[in-house]
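What follows is one structure encoded as structure tokens, with my remarks underneath.
All protein chains but one are shown at their positions in the complex.
Order of writing sets the labels: A, B and C. Residues in every chain begin at 1.
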Amino acid sequence: MTLTDIGMPHGLDLVPRLPEGAAPLNRKSFTSDQEVRWCPGCGDYAILSAVQSFLPELGVAPENVVVVSGIGCSSRFPYYVDTYGMHSIHGRAPAIATGVAVARPDLSVWVATGDGDALSIGGNHLIHAMRRNVNLKILLFNNEIYGLTKGQYSPTSPTGTVTKSTPTGSVDRPFNPVSLALGSEATFVARTMDSDRKHFTEVLRAAAAHRGTALIEILQNCPIFNDGAYDVLKDRTSAQSRILWLEAGEEVTVGAEKETVAVWSGGSGINLIPRSEAEPALILHHDPAAADPSQAFALSRLDDPALSHIAMGIFRQVSAPAYDDGVRAQVDAARSAAGPVDDAAMEKLLAGGDTWTVGES
Amino acid sequence: MTLTDIGMPHGLDLVPRLPEGAAPLNRKSFTSDQEVRWCPGCGDYAILSAVQSFLPELGVAPENVVVVSGIGCSSRFPYYVDTYGMHSIHGRAPAIATGVAVARPDLSVWVATGDGDALSIGGNHLIHAMRRNVNLKILLFNNEIYGLTKGQYSPTSPTGTVTKSTPTGSVDRPFNPVSLALGSEATFVARTMDSDRKHFTEVLRAAAAHRGTALIEILQNCPIFNDGAYDVLKDRTSAQSRILWLEAGEEVTVGAEKETVAVWSGGSGINLIPRSEAEPALILHHDPAAADPSQAFALSRLDDPALSHIAMGIFRQVSAPAYDDGVRAQVDAARSAAGPVDDAAMEKLLAGGDTWTVGES
Amino acid sequence: MSKPTQQLDQVVIRFAGDSGDGMQLTGDRFTSDAAVFGNDLATLPNYPAEIRAPQGTILGVSSFQLHIADHHIQTPGDAPNVLVAMNPAALKANLGDLPRGAMIIADTDEFSTRNLGKVGYAANPLADGSLSSYHVHALGLTSLTVEALADAEITRKEKERAKNMFALGLLLWLYSRPTDSTERFLTSKFGKKPEVLAANLAALKAGYNYGETSEDFAVHYEVAAAPMRAGTYRNVTGNAATAYGLATAAYKGGLRLVLGSYPITPASEILHNLAAMKRVGVTTVQAEDEIAGIGVALGASYAGALGVTTTSGPGLALKTETVGLAVTLELPLVVVDVQRGGPSTGLPTKTEQADLLQAMFGRNGESPVAIIAAQSPADCFSAAFEACRIAVTYRTPVILLTDGYLANGSEPWRLPTMAELPELVPAFTTEPNHTKTDGTPMLAPYKRDPVTLARPWTIPGTPGLQHRIGGIEKADITGEINYEPDNHEKMVRLRQAKVDGIAASITPLDVDDPDGDAEVLILGWGSTYGPIAAAVAEARKEGAKVARAHLRHLNPFPANTGEVLRSYAKVVVPEMNLGQLALLLRAKYLVDVTSHTAVRGLPFRSSELAEVIVAATKELSK
Partner (left out) sequence: MSKPTQQLDQVVIRFAGDSGDGMQLTGDRFTSDAAVFGNDLATLPNYPAEIRAPQGTILGVSSFQLHIADHHIQTPGDAPNVLVAMNPAALKANLGDLPRGAMIIADTDEFSTRNLGKVGYAANPLADGSLSSYHVHALGLTSLTVEALADAEITRKEKERAKNMFALGLLLWLYSRPTDSTERFLTSKFGKKPEVLAANLAALKAGYNYGETSEDFAVHYEVAAAPMRAGTYRNVTGNAATAYGLATAAYKGGLRLVLGSYPITPASEILHNLAAMKRVGVTTVQAEDEIAGIGVALGASYAGALGVTTTSGPGLALKTETVGLAVTLELPLVVVDVQRGGPSTGLPTKTEQADLLQAMFGRNGESPVAIIAAQSPADCFSAAFEACRIAVTYRTPVILLTDGYLANGSEPWRLPTMAELPELVPAFTTEPNHTKTDGTPMLAPYKRDPVTLARPWTIPGTPGLQHRIGGIEKADITGEINYEPDNHEKMVRLRQAKVDGIAASITPLDVDDPDGDAEVLILGWGSTYGPIAAAVAEARKEGAKVARAHLRHLNPFPANTGEVLRSYAKVVVPEMNLGQLALLLRAKYLVDVTSHTAVRGLPFRSSELAEVIVAATKELSK
């Protein structure tokens, strides 16, 4: 399978693709020999499985894929994928992965991170990676809890969350990762769910095709410390009345019969109203490629802690120069203008401007 | 002058106000004995002067005001204001100020910070302060450069900015501080300019009245390392065609005759079109108090690096519980339920559940 | 009719099972019962690092060891006399620690071919005779529990989950303990889930009765209460005691305690404990990261609260820049580092003492702080209190070092009364302390107390004393920004002198040298206190002449430290690192101390240490 097969004209530019006729890769090609160590029923299993099943589609040999993570249950991810991988320190994966991407255009670089890792301690690196638009695919496992440290509330936990560190309920309001990403100039932002393999895979495909940073928020269940956080989105019927599936060019709707539609309502953002009450021309159409992220942002605001509504899918997908490409281009331009880097070139560099020579005396 | 005089029903709740009949404060009351040490012509002088002139309006004694800053030219601010002040370390002012606010409801807490301090190294603390809605008034001096370290580009410098660290131009795209703040759940976000004392003061007044975090982005000229970055906004005629002055309840327009108006244009955010072409009903009215920040966000996107248009004023001003109030309320509730904290209460606390007693033997 | 009872002076029991088997709870309950009964005790929980490992694997084994005795003890014991093994993995992981003749109680239901295979047992060790040097009780703990709950209206899975209570019941019987305090505990824990409560109570009783009736157990044992100083006691873990110590110090100083912290193993429970103390005015902020955590604490101290931050090694690494700021600001601040195995992420759930030098030197510039270390779980209370005393009295950051062993281990704690604790005096400035050249009174924020060299703590809200402080070098007395060479030199030395001067307020190093004729000194710090004390006692039994001392204050050292060191021919310093205290002692006192180090993520075994000690004394007498 080649790049173009999955409509990936730029995401993997510069990454060597498997030669025609090479033995096809499969899920096993991306499965390491390490025992998987998550709690029974953890949503991370489904995420791992979806990614392992998707990666062969890239048509990239496992050795050209790198997965960098921070610390957290979710950050154990790299151990299980048979690529190059680094389980780094808490919150720093985007920075480290930026170093990998800048140094090596021939690698497909992924980041695995959790809501605590990415949005609490690692918040700064995350927003800067998105602003710069580094060639990174970031999988943000959002279980609205610190799993690894045994269940403290996280920056995505709804206000009032009772945990060991907040016995009378958390006081602060959560981040909406999609809003934050859009406020940080992200060029690709999507939301999906651990349990929806099909949708997840579609999002992965689009992310891989994207040049620059792709942030994928994955709603993930932690059965041990925050079980059922997303149950209403997983139950088929309750999901139907809550999830707005975003599709490029399509109307933004919700309901089994798409009977509720999204309309722009002046100063108060997007409203959801019965189709019967909507002027057809005013029903929103989703346009992830819009240069202006405002409508995507408005869609992210439909989300509320009670999950009465939530949009899923690709909020934004626009093309913009990637940081590492730009950095490389400057170096390449300087190099090709200056000629080969050999001993003479280095000596000239060191000599700088004024020099003087002292002869043998 | 009292709180209600400046329409400040909540911003200074719990901060003692000067008694009726106390000697009125003036600018000098807030001027320290330290020599001001910025370069001649630096925009920071105007900012200092505006703030010193405004503070007396609070009706709060100087000892009940605290200014915390990080590191940068702008972060020298506290030295010049005759309040309590801390010139802390680079990027950490919002965290330290959060500690002050949590510990002391009776203080008016301000943060002075630069685009590097707040958005580069301090990005994480800033977005978390805004998410939590801590009672802080944050003055973000945005000169689109690192002044103190002699002129490297900052996270707000336009792409292509040539500095000592980017001799061939910066590659990364800048943050839009207003967009970032709105994506971080900020409850009060405004933009103003060093040189526009009147507008600046209005914004300060509204910020002081706000309960929770108020972020004020101040466009500031650094004549030494980034001179003239905002010249087109300072020249009266060129400003007229560029600045959209946001006023609650008013149409969003630009131009001497308000001849260009803002309209919502489907997926592509807000468009600016000649009034003649706009359907009057569709002209945007500004509503900073809208629960949904989407329109405010869209307004922030009008800004572009060339400053062909930029909105100024209060983008958002909504009421939401403040973090420190919430934290205090939980402690107060627990205390009043448990009764006085005396030796007996402490001993009971230490005893916990199971105890046993060993007698004299 | 009861079975015969045999008296024991002490016993070491280890409960071991899968992470999901509830071994920590079981151990905790037995501990509580033993404590209330009046035994002296010490515990050692040991659980898998971080994530839940797959069920039934070695990596997933969680254990809890406790040592109970009728006399004063110092450690959770080197080798268990009894191992409760809930599955093959638990047996395999722990067997190596058992001395011959130890008792093994194993759940045969879990020794299925599949489970045996998971840990690489080709044959069932309960059946193949390989355990013949142990005293094995193999019983169907799971099936017995399920049977006992036949009538309960819960799922089979829930019934099985009660097997730890069956095991606990059996052990309570075995050591002649009543079940009523555990019954009360269960009632309060499961009050809202009556079926689960009923099941647990039934399982507990069933286990107890099994001991009483089964022919497998012929005798049971009794460990008498230990003589203890008069007072009211409770059992306490190090992390809980730390939290109590901090809260109590704040109370005694009339200060609000503000904790800024970010969760990290093994320190998180201090945050959890303090978060549950709102009723005495404790404020906790779970910050976005470690830097913000200490920032919040420092801001709170600046504002007149007692600012505290808690963390473990990797978190301390992140906080160092802010500790440096606090050094320059000269404000009270307490930083608790619950040390774990390093470097980097290292061994998050294991213990180590390898952050001493980080605490001492991990900041830019000459940046002295006070450092103190706790020596046992209950001692964490006093150590935390002392850290607060120094911080407040000297206006300085204090780093309190505990470790994973202390944090999770527990022991009886004689509850202090508020009256017996010293006062803490914040002594906020309310008036100008200096006069300008023109005679007007002013605040000189860096004018020092002549005795302590502490600067004034002048908090916002105090009229007329507005001033600004910051991280740039400050002028002596006035605290204004100052770049002059002589002033810098003076301030650097003043900050050092202030911290060195703390020595004047601390008790001299106390040496335990009963006969006064020892030539070897064993000097430790921190959590090695128990193992060293036990080892020294053991060595003395073997005739070794050996003295023992333990440092609570690591910076500054007690004033008599050099003298003590020099009065012994040989000084052995056992540490769970590569010799960090030894390095400091050698550099400061030029004494050729001998390091004995182990970096295994586990406390020293006192028997091993005793050998080291005996060897050291013998070597010397050669």
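In the analysis below, a contact is a pair of C-beta atoms (placed from the backbone, for glycine too) under 8 Å apart; a residue touches a chain by one contact, two chains touch by 3 or more.
As the structure is a prediction and not an experimental result, all values here were calculated from the model.
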Chains on display which the left-out chain touches in the complete complex
A, B, C
Which residue, A:124, A:179 or A:317, contacts the hidden chain when the whole complex is considered?
A:124
Filtering A:11, A:59 or A:78 for touch with the omitted chain leaves A:78
Of the residues listed, C:74, C:181, C:242 or C:345, which one is in contact with the missing chain?
C:345
Tell me, which residues in subunit A touch the chain that this view leaves out?
32, 34, 61-66, 68, 71, 78-79, 82-89, 92, 95-104, 106-107, 124-125, 128, 327-328, 330-331, 333-335, 337-338, 341, 343, 345-347, 349-361
Even though one chain is not shown, subunit C touches it at residues 48-49, 59, 312-314, 316-318, 320-321, 324-325, 327-328, 339, 341-350, 352, 354-355, 357-358, 360-367, 470-473, 483, 485-486, 488-489, 492-493, 495-496, 577-578, 583-584, 586-588, 590, 592, 598-602
State which residues belonging to subunit B touch the missing partner chain.
35-40, 71, 73, 76, 89-91, 120-121, 123, 146, 148-150, 152-153, 155, 164-168, 224
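One rule holds for everything that comes next: only the chains that are shown with their structure count from here on.
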For subunit A and subunit C, let me know how many angstrom lie between their CA-based centres, rounded off.
40
Flagged in subunit C as touching 2+ other chains are 278, 288-289
Check each residue of subunit A and list the ones that touch at least two other chains.
120-121, 123, 155, 168
